[in-house]
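Complex shown without one protein chain; remaining protein chains in place.
Which chain is which? They are A, B and C, in the order written, and residues in each are numbered from 1.
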Amino acid sequence: MWKPSDFEIPTLGEARVNSEDVPGLKNIAAGRYWVDDDERVPYQCVFKRDSELQTDLAFEKAGARHRLFFNPGEVNAGIVTCGGICPGLNDVIRALYMELHYIYHVKSVTGFRYGLRGLDPSYELEPIILNHERVSDIQAHGGTMLGTSRGHVDVGVVVDTLVARNIHMLFIVGGDGSQRAAHGVWQEIERRGLNIAIVGVPKTIDNDINFVYKTFGFDTAVSFARDALDAAHIEAKGNPNGIGLVKVMGRDSGFIASYATLASITVNYTLIPELEFDLDGPGALLEHLEARIRHKHHAVIVIAEGAGQHLLEEDERIVDASGNVKHGDIGVYLKNRINRYFKERNLEVNLKYFDPSYMLRSLPANANDRIFAADLARFAVHAAMAGKTDLMIGRRFNQYIHVPIPIAVATRKKISLESEIWMAVLQATGQPSSLQSRNRT
Amino acid sequence: MWKPSDFEIPTLGEARVNSEDVPGLKNIAAGRYWVDDDERVPYQCVFKRDSELQTDLAFEKAGARHRLFFNPGEVNAGIVTCGGICPGLNDVIRALYMELHYIYHVKSVTGFRYGLRGLDPSYELEPIILNHERVSDIQAHGGTMLGTSRGHVDVGVVVDTLVARNIHMLFIVGGDGSQRAAHGVWQEIERRGLNIAIVGVPKTIDNDINFVYKTFGFDTAVSFARDALDAAHIEAKGNPNGIGLVKVMGRDSGFIASYATLASITVNYTLIPELEFDLDGPGALLEHLEARIRHKHHAVIVIAEGAGQHLLEEDERIVDASGNVKHGDIGVYLKNRINRYFKERNLEVNLKYFDPSYMLRSLPANANDRIFAADLARFAVHAAMAGKTDLMIGRRFNQYIHVPIPIAVATRKKISLESEIWMAVLQATGQPSSLQSRNRT
Amino acid sequence: MWKPSDFEIPTLGEARVNSEDVPGLKNIAAGRYWVDDDERVPYQCVFKRDSELQTDLAFEKAGARHRLFFNPGEVNAGIVTCGGICPGLNDVIRALYMELHYIYHVKSVTGFRYGLRGLDPSYELEPIILNHERVSDIQAHGGTMLGTSRGHVDVGVVVDTLVARNIHMLFIVGGDGSQRAAHGVWQEIERRGLNIAIVGVPKTIDNDINFVYKTFGFDTAVSFARDALDAAHIEAKGNPNGIGLVKVMGRDSGFIASYATLASITVNYTLIPELEFDLDGPGALLEHLEARIRHKHHAVIVIAEGAGQHLLEEDERIVDASGNVKHGDIGVYLKNRINRYFKERNLEVNLKYFDPSYMLRSLPANANDRIFAADLARFAVHAAMAGKTDLMIGRRFNQYIHVPIPIAVATRKKISLESEIWMAVLQATGQPSSLQSRNRT
Partner (left out) sequence: MWKPSDFEIPTLGEARVNSEDVPGLKNIAAGRYWVDDDERVPYQCVFKRDSELQTDLAFEKAGARHRLFFNPGEVNAGIVTCGGICPGLNDVIRALYMELHYIYHVKSVTGFRYGLRGLDPSYELEPIILNHERVSDIQAHGGTMLGTSRGHVDVGVVVDTLVARNIHMLFIVGGDGSQRAAHGVWQEIERRGLNIAIVGVPKTIDNDINFVYKTFGFDTAVSFARDALDAAHIEAKGNPNGIGLVKVMGRDSGFIASYATLASITVNYTLIPELEFDLDGPGALLEHLEARIRHKHHAVIVIAEGAGQHLLEEDERIVDASGNVKHGDIGVYLKNRINRYFKERNLEVNLKYFDPSYMLRSLPANANDRIFAADLARFAVHAAMAGKTDLMIGRRFNQYIHVPIPIAVATRKKISLESEIWMAVLQATGQPSSLQSRNRT
C-alpha cells in the first residue's frame, strides 16, 4: 500500500518566473486561472455517512501555475510517442506544440522519431523541428506523425541526447512500459543533477493505466469494437443457428470488450482476462451456449485477446508445418472448440469469426478523445513549465492530477468482477456469473 | 445555499423485500453488488492540503439495494419521455424495459405517448404496453419510440391516470421543465398519500442540468457540431477572405459551442450565452475579426443560439412582410452585421452561414452516450425499486448519485468564465478574453 | 458465344390486364412511363467510327409494362434471400414489399425464411406474412430480416410449396448459385405447366455477376475495405519499416480489392485472383517489396482471399495439432512468408495483418446501394407482373435490363488485366505489371 509521501511530485527547483510576464498567458491571467500547488484531489471519494472521507492520500491537482521554474522563452521542448499507435496521438502532439508555442512561446519544439529509439543516435533518425504547418491538420489522421516503436533503449544514451540537443523538457507519450522507461530516464537525469523535466502522457488503447479515468483513444476504439459486435450480431441472426464470435484487443484487461458490450447491447457472452472461465463441464460456456442456440438460435460472443490463456495452456496448440508452436490465439482456439463441440453433437451452427484487430487503433480520435488528448497535453505543459518532473498526467473524479510515475505504473488497472461496470455487463448480456470457474464449484 | 438536509431522498416506506429473492438479481447477488443507503459522494472533491474536505454536503450513492420497497413481481411501471428529442432516448427506454423485465421481472411496463400529455386522457393517446419485440433494435434509431411533447399538463390528471392504471413507479425522462413537473406530480402523490415512486432521468442536449457530469446525447451532439465547424473551416479556407459562421444549440449555456470548439480546433471565436460581448468599438468582435481577416484571410465563428441576446434588443429586428417582429435569431443577425461591416469598409469577405440546428439531436446515440443512457436507466430502476422517490439520477466524480429533484432544478448549469473548460477554449481559439465587455472597460 | 435468341425472356402467357386499371399505378400512368417490350439495350456500346454498332445482341429493357399478365389484386407474391448477407438485402425486401403492396396492391407478400430451405417444409420454418410494420425501418439494419442460408434444396419440394401456398411469383435474391437454383425451379414449374413467375435479383458482395454494372452492397463494402486499407497505411507509416497487409473478400475476382485500392490511394500492391504472381525470384513480389522497404520504409499490400491459390498448392500448408490440413488462407500465408523473408535478410520489418472479413457485409447500405437495391426490386416486380420469368434484373449502360438467368450465370465477371480499371490500379499503386508471372518471363 502507498504512503501519503508516495504522492509527492519531484520538482527541479524553486519557481523563478511569474506567469503574468509570459505574454501568451495573458488570457489565463485575465481569467485568474492559477492552480495552487496545495490543491488536492483525494484518492477515494465515496464514504459512509457520519464518517470522514480519507484525505491523507491525495493527488496534486494539475493546472497552470502562477509561478514557473523555466523561463519559457528559453525552453527547448521535446516530444516522443512510444508503443502501439492509438487514436489521438496526433492530437497530443498538436496540442503540446500549440500550448508550447502559442501560449508559452518557447524557443523550439523537437519531435523525436519512432519512439525512444529516436533519441539513440545509432538509429540515425533525425528529429523533426515542429512548426505550425507541420502540425496543422494532423489531427484528421490516425497514427502518429512522429512514428513510434517498442523496445529497450539505454537511458544513458537518451540523456546524452537530451543534453547534446539542449532539451529542457521531454514529453513521453506512452503506456506503462514507456512510463517505466521515462522514470529510468528521470533517475539518470537526477543522478547527473540536470534540470530536465520528464512528463508522461498516458497512452494505452486497453485503458489499463491507473489513475486515468479513461485513456485517450479508448472511446474511439470502443465505437469501432461496437461496430464489430453489431456485425457479428447481424451475421448471427441472419443464418440458421448463427454464432458471431469477435476477438478484440485487451491483453491484460477487459475494458474494450466490456464497454463495447455495453455499447452494442447485442452480446450474450463477454469473456475477459479477469474472468477465469471453463469451456467444458456442467454450466460452463459450451453447455450454456448450446442451450441458448437450441432455444434462441443465435448468439454473440466477444472475447478479449488476453482472456482464457489458461485454456490454451491445457490444450492442444496450433502448430504450423514446420512443427513450431504458434502464439496462442484464443479467438481462433475458441472458434475451433465451438465448431467441434457442435459437430460432435450433430447440431448445425454457422459460426462467423471477426478479428477487427488493429483497425480500431488507427482511427482519428472522435470528438471526446480529441478533447481529452488535448487536455492531457496542456496540463503536461503546465506541469513541466513549473519544473515538475517524473510525473504523469492523470484524471480522477473529473479533475486532472499529477501522478508520480512509480505510482502510476505500480499496477495495471483491471476490471473488478464486483464492480458496477461488470454488473452492467452481466445485466446487458444475461451471462451467468456462474461462468466464472470459482463460482461453479 | 443548500443545507445538508436538502440532499435527503424521500422514500415511500420501509424496504420489505430481499433482493436475493428476486430471481433476475442472482447475478448481482453473486457479485455482492449492493450499495448501502449510507454511502455518500461529496458535493465537492477538491481541497487544500492540510485542510479537511467538506463532507457534510454529500449525495446518496445510486445502485442496487439489498432490500426493496416494492415486490418486483407485482409492479406496474410507467415510462414517459418529455421535451425535445435527444440522442439516447430510445436507449433509456430500452434499458428501463430490460432492467424492469429481465432483472426485476416486473408485471408490466407501460410507455406513455407524446410526453406528459400521454397521461391526460383528454388527448386520447393510448399508451403502449412494452415487450421485447417492441424495444428490440430501437436503439439503432434516433428520436423516441414513445413520442414526446412540451407543455403543461395538470398534475391531478396525471396522478388520476397513474392510479387508474395502477402504476407503481413512473420514470420521467426529461429536462428541467419536465423534472419540475415530476416534482409537482410527486407532491400531488404525497398529498394523496399514495405509494407511487417518481424517478427522473435527466435529459437535455444543452448539458445544462446540474449534478450530471454530461447529459446523454451531448457527446453525440458535440460530434455533429464539430462536423459543422469543420465544414465552416473548409469553406472559410476555400474562398478568398472566407468566414464560416455556425450557429449551434445552447439556449442558456455554451456547452455545445465550447466542446465542439475543443473537438474541432478550427474555431477562432466562440460566442456563448455566458459571455457578454460587444460587436462594435475598439477591441470588440468586428474590429478583431477585421484584423484577423486582413492578416490570415479566413476565420471561423461559432455562436450558441442563446448568445448575444443583449445585442438583438438594442438593435434593429427582423421584420416580416406583415410587420411582425420575428423571434430574434442571433445567427442571422450576426451574419448580416458582419457582411454590412465589411461592405462598409469595402473589404471583400465570403461569409458562409451554417445552421445545423436539429440535425444533431435526431442522431442515434454514439457508443459513449449509449452506455451512459443505459446506466442512468438501470440506476433509476434500482432507486424506484427501493422505494425512493422525487429524485433524479445524477453523476458526480464518476459516481452515479441520487439528486433530490428540487436541488437538481434549482439552477441551471452554466460555463464559468474562470473554469478549466473556458480556459481551454481561450487557448484553442486564441480569442482574447477582452472580447468580454467588462474586460474591455 | 451467345446467339441473339439466347436473350429472349420466357413469358407465362399473353398480358391480359391494363395497367391503367391498377389504382396504385396512376402516378406511373400519368407520367406515361410504360416501357415497350421492343425496347432494347445493346450488348456492346463502344464502336469504331464509320462502322456500325452491333445490335443483334441486345437485352430487353426493364420497366413498368402497359399490359400485365397477372391481375395484381389476386396475386400472392413470395420473397426469399439466399447465400451470404450483403448490405442492401433489407432494402430489396422492403422495396419489393412497397412496390407489391402500395403500387400493385397485391393480395399478400410472403417472406420465406433462411433461404431456399424456408421452402422445404422439413425444416419447419414458418414463413412470415409481410406487412407495413414488419418492413418499416428494416433498411436501417444490415443483414436480412428473413434470414438466409446456403446449400441445396430439392426443386420439386420448392415447387410443391409454391403450389401449396398458392404463390404466383417468387423473387429470389441471391448470387449465381442461387440464380442457378432459380433456373432449376423455373424448369420444374415449366415442366408442370404452372403459371408461376421466377424473377432473380442479383446479389453478390464480390460484384462478380455479369450484366450488372455493380451489385448492391458492393459500394458499401468498398467503403469499409477502404477504411481497412487506410488503417493499414497508418500502421505502416507509424512503425519503422512498417508493412500493412490486408485481406479482403473476393473469392474469384478482385473487384473489392481493386476498387478499395482506388478509393484508398495508399496501396502499393494489389493482388487479385485474376493476377498470377510469384513471390520468389527476380522482380517478383518479395524482391520488389524489399527494394521498396529499403527505399521508402513502408508499404501497404491488399490481397483478395482468392488470390495466389497457386502458391498455397505449391508450398507448405497450415497444419493443426491433429495433423489436418486447414483451408489455405492466403493472407496468413503471405504474412508468414513476408516475415520469414525479411528475417532471413536480417531486415527489421513491422508487419501488421488486417482481416476485416465479414464486417463489410453486415453494414446497412449506403445511399447509393440503397437506391440501387430498391431500383432492382421495383423492376423485378414490373417484370413479374408482366408475366416474365426465368430472368434476372441487370443493369447495363445505366439502363435496367432483363437478363435470361442461364446467360447471367454462364460465366463469372472478372477483372481483365487489360481493362481501364486495372490500368487505374496500376497507376494508383505504381505496382509493376511485371509482377504478373507471364510478364516476367
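Keep this in mind: a contact is a pair of C-beta atoms (placed from the backbone, for glycine too) under 8 Å apart; a residue touches a chain by one contact, two chains touch by 3 or more.
In this text, all values refer to a predicted model and were calculated from it rather than measured experimentally.
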Taking the entire complex into account, which one of B:Ser19, B:Thr55, B:Thr110 or B:Thr144 touches the absent chain? B:Thr144
Looking at C:Ile103, C:Leu119, C:Leu285 or C:Val409, which makes contact with the chain not pictured? C:Ile103
Among C:Ser178, C:Asn210, C:Asn366 or C:Thr389, residue touching the chain not depicted: C:Asn366
Per the touch definition above, residue among C:Val80, C:Val106, C:Leu119 or C:Ala263 touching the missing chain: C:Ala263
Could you pull out which residues of chain B are in touch with the chain that's been left out? 85, 114, 117, 141-144, 147-149, 227-228, 230-232, 234-235, 237-240, 316-322, 336, 352-359, 362-363
Touching the unshown chain, chain C contributes residues 26-28, 30-33, 36, 38-42, 45-50, 52-53, 55, 58, 61, 63-64, 94, 98-99, 102-103, 139, 213, 219, 222-223, 226, 259-260, 262-263, 265, 366-368, 370-371, 374-375, 378, 397-400, 417-420, 422-424, 426-428, 430-434, 439
Take the complete complex as the reference. Which residues in chain A touch the chain that isn't displayed? 137, 140-141
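Note that in this section only the chains that are shown with their structure count from here on.
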What whole-number Å value describes the gap between the mean CA coordinates of chain A and chain B? 29
Averaged-CA centre spacing for the pair chain C and chain A, given as whole angstrom: 41
Junction residues of chain A - those touching two or more other chains: none
